[in-house]
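Excluded from the complex is one protein chain; the other protein chains are retained at their positions.
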Amino acid sequence: MKIKLEHVTRIEGHASLTVMLTEGKVHSVRLKYEEGARLFEGLLRGRNFFDAPTIASRICGVCPSVHNITAIKAMEQALSVNVDPVTDKLRRLMILAQWIQSHTLHAFFLALPDYLGAESAISMASEHPDEVEIALALKKLGNDMVYVIGGRAVHPITSRVGGFSHVPPVTRLADLRHRLEEALPPAMRLARLTGELDIPDFSRKTTYLALVDPDEYAYYTGEVCSSEGYCSTPDDFCSTLREVVRPDSTAKAGLHEGRGFFTGALARINLSHELLTGSAGTILRDSPHSFPNYNTFLNTFCQTVELVYAMTESVRLIDELLAGDLVTKTPEITVRAGSGVAATEAPRGTLYHAYTLDDEGLIVDDNIITPTAQNLTNLEDDIDQFVGQRHDWEAARLIEGIERLVRSYDPCVSCATH
Amino acid sequence: MPDKTRQKEAPLRNEYLPDQALVLEVRELAPGIRHFLLEFVDPVLRENFSFCSGQFLQVSLLGIGESPISICSPPTQKGSLELCVREAGNLTQALHRLQPGDSLWVRGPYGQGFPLVEMAGQDLIFIAGGIGLAPLRSAIDCAVCLNDEFGELTVLHGARSPDFLLFTDEYETWRQSGRVETIVDEAPPDWRGQIGVITALLDLVNPAPENTSVLICGPPVMFSFVLGRLKELGFDDSRIFISLERHMRCGVGKCEHCVVESFYTCRQGPVLSIEQIRGISSALR
Amino acid sequence: MGNLSPASGERLRIGIFSLTSDAGCQLEFLNLADDLLALVRAVDIVHFPMARTFNQNGPFDIAFVDGVPARPDELDLLQEVRRSTKVLAALGSCSSFGGVPAAQHFHDLGDLKKYVYRGMEDLDTLEVFPISRYVRVDLQLRGCPASKWEIMETVTALIAGRLPQLKAYPQCVDCKILENRCLLLEGLPCLGPITRAGCGVVCPSVGVPCDGCRGPTEEPNLTSAIEILTRGTTYPDLIRKFQKFCSLAPEYQEMFDRWRGLV
Partner (left out) sequence: MDETESGTSASDLASGYYAHPDLGRWLLELAADYRVLVPAEKGGNRIFQEVGTTDALCFGLAQDRTVLPAKKAFLPPEEVLFEFSAGRILPAMPLDDTIVFGLHVCELSADRLLTANMTHDRPDFHYLVRRNGGIIAGVSCRRTPGCFCEKTGHDQIVPGDFDLFLDLDGCSGWDSAGTGEQCGGKAKTSVAQPRLIAGSAAGRNLAASAPFPLENATGAIRAPEASAGSKTWPLDELPARIRDSFGAAIWDDLAVRCLGCGNCTIVCPLCYCFYTRDETGLAPETGRRLRLWDSCQLLAFARVAGGHNFRESRSERIWYRFSHKFMRMQETLGHAGCSGCGACFHFCPADIDPQQVIADVLGVTDGA
């Protein structure tokens, strides 16, 4: 017998689960991303290099800023454009703000209801008003950070190849800094709470891939490294990463060295947890979990640790910005043929943008590899193991468990099917 | 520090504050057209409110918005007002949801009505297309009420179909002071009345222009035919009065939406004589 | 649209539906932040799979539809939504105009699929059109993303029993009132004069020319606009700009046809 769960709820986008049952017991499960193809990579061809960041940000409404910044970085590499330190710091802030926006959304609005016995954050509001209020305030803070720097909370405007069209006023940055500091204790409280949730006992060691930078917990710079010791530049890595096109699916699946792998908060923490100092490090080390850790369900907790990291790191960056002159200078851009690859850490994992331009600055070739697509193979392997270990469970309970497992990946189907 | 006290100005009237009125009665006159009987909540206003036939009110519902609507009851009726409302926009749709006892808000009356005083002793012809009968009904009832002051009354009313003829239960009363003729664009087979355009009614009654005033309200498409026929019949432009519809927001000649060349429809209109608007090609569109 | 408001005293039943999209517009509901709690206290958001586990079927008073139907089952969903709602609001420029994905109409769809999916061209993917091609649409909340102000105006208007007053006039009016620098006067290709207001003029306010994501005003004077805009940019770049967000806006089609004749 086959049952199909049409809509895995509380994820970004539309995915279904098809469950095969024998005598009331689950014997296999298939996950499918159910969105039409928007064909972004095709649509970008023939466009101007300066339009790619704007258009590419429309791949995803949840993580538009990282698409935007990653596209900009790739274009700057293709055109050999160097930007000033203020620009770099503002971009870092936008990525960290994106983490705050997205991790808050996932951890507290989409995943937490599973563990607090609520059907949604909306219904959580009555029994857990404090938590919901904190989550909403954090979401608003992340939104306001992107708004102040990028000009709009969803789909930023000011960031462009070469720099920024508009630099935020000192007073607004100072205000953000103040709000970040104020929001830090409640955010830490929620992160600790998430670390103590009763997650399923599940472990499957796989390959973890993320940007690694010896000097910091990486998100904006660094090399792509794996838990098995592999390291390379994003440029080289992009050519070894395989995206598999599957019959009847608009999402591709990622393979590295022929196997599935995990990218995202858990991978970053597994690879760089020693670089997490300050409040985020304290929460991580005080938690009942040790790292590296191979329980995928912990990804949500890792996101909340990163949320705290993003907040403290933002305060540090704002202090640096406020200590100097808040001006950016857009360098002269010479349009010419070339190609560039960039990677940043999106909330859900490493995001790659690669472009080739002709001598008029029009895009002739491009490739965008999203974390959710990269994770698909690994997610399927996880589901298989999860089901295999629980073949005696009632179908309804098992399906609910699988939904939680899917959610712990924080999949973004829009990104996966761009 | 400078002295902030200033010479007191004469108190200004705030034109934009409406007065509350209650719906006493609602009835459906035709599909999508409702008739409302209202009274002001303020007893002083209820007693003292006066207006001329053809003037309008700015009617509003709080949270919905405001629209100009002609008063359809006669000035001779004291203590209450009547409106006739066709469902067309935001406000009128919301008005159609009102029940007796509900509130609405009005300010006014605004504009110039039909100069009935100057028409004393004359025969009156009322030409109404569709809901255009509403402001004319105020004047008709007024003339009926002051029967001795006027000559013969002729009411010509055209509508889309028999269902859309308005105030049909009042025709008998009107006929005691004159004549009522109706015509419709289309009708079911059992319709015994006239079918055609409203100028056919003018042909039917063949009015004489002497000592007669004509009062017109209806959709703009009607105007050129009716005016053409009246001209052929020998009517003078100064004796033909027409009520114009325009986008009116303020009612007091400040917001500029209702201007027709030099005329503020809300102040110098909505009733204007054809003589006043002669040569203004955009007036009768 | 007839009578819009629910029977008096009843709470508005709202559905938020997602077709193929970037989910950015429905996310704007969660981005309402402070207003979100007030909103869910005042209305019943009974269908919102992105945020809820239990999602009810109709009838709805308002259904917000985010995205374009790009798969046959999404078309079925869209028809079902239309059948079960009083007011159907297209949420964002994808559902209003096809959005960014509608640029596929400037390419050969087969070529595009071949390029993206390398040999897997028999995807069950529909050509992208605005939802108005398939169902009657009562309101268009344009923009990429849709504006929070318009979302709230729509909800509060329907609670009060009026139609939302979405601005149909050009961005310039609001931009002048904000006393922004006029980018068009500086020679930048700003689509403000022919693009609908309602977003709060977010782009020109930070020095970025309007990209036209909210689509054309009523009766835009495109001929004159193109002449003026090409003083600051090339004709092909200008056409690319129009192709970004609202390439299926009916008002643009004559311009694009002329462009297709040139290339």
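Letters A, B and C name the chains as they come in the text, with residue numbers starting at 1 for each one.
Note that in this section a residue touches a chain if its C-beta (ideal position, glycine included) is under 8 Å from a C-beta of that chain, and two chains touch if they have at least 3 such contacts.
Please read all numbers here as calculations on a predicted model, not as lab measurements.
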Worksheet entry | Touched by the hidden chain, restricted to displayed chains | B, C
Fill in: Among C:L75, C:L109, C:L126 or C:I228, residue touching the chain not depicted
C:I228
Worksheet item: Taking the entire complex into account, which one of B:E66, B:D123, B:D141 or B:E181 touches the absent chain?
Response: B:E66
Discussion item. To test your reading of the contact rule: which positions on chain B touch the chain that is missing from view?
Written reply: 1-4, 6-7, 9, 12-18, 20, 60, 62-67, 88-92, 103, 105, 220, 245-247, 249-250, 252-262, 267, 281-282, 285
Worksheet item: Residues on chain C that touch the omitted chain in the whole complex?
Response: 38-39, 41-43, 155-157, 159-162, 165, 168-170, 172-173, 176-177, 179-182, 184-185, 192-194, 207, 217-221, 223-225, 228
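To be clear about the criterion, only the chains that are shown with their structure count from here on.
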Item to complete: Quick one: name the chains whose C-beta contact count is the highest of any pair.
Response: A-C
Discussion item. If I average the C-alpha coordinates per chain and also across every protein chain shown, which chain's average lies closest to the global one?
Written reply: C
Worksheet entry | Cα-centroid distance, chain A relative to chain B, in whole angstrom | 65
Worksheet, complete the sentence: Distance between the CA centroids of chain A and chain C (whole Å) is 25
Worksheet entry | Residues on chain B engaged by chain C in the complex (per definition of touch) | 63-65, 90-91, 93-94, 97
Discussion item. Which residues of chain C touch chain B once you look at their complex with the stated criterion?
Written reply: 3-5, 160-163
Fill in: For the chain A and chain C complex, residues of the former touching the latter
7, 9-14, 34-43, 45-48, 51, 54-55, 58-62, 64, 105, 109-110, 113, 119-122, 125, 132-133, 136-137, 139-140, 143, 151-155, 157-158, 160, 165-166, 245-248, 250, 252, 412, 414, 417
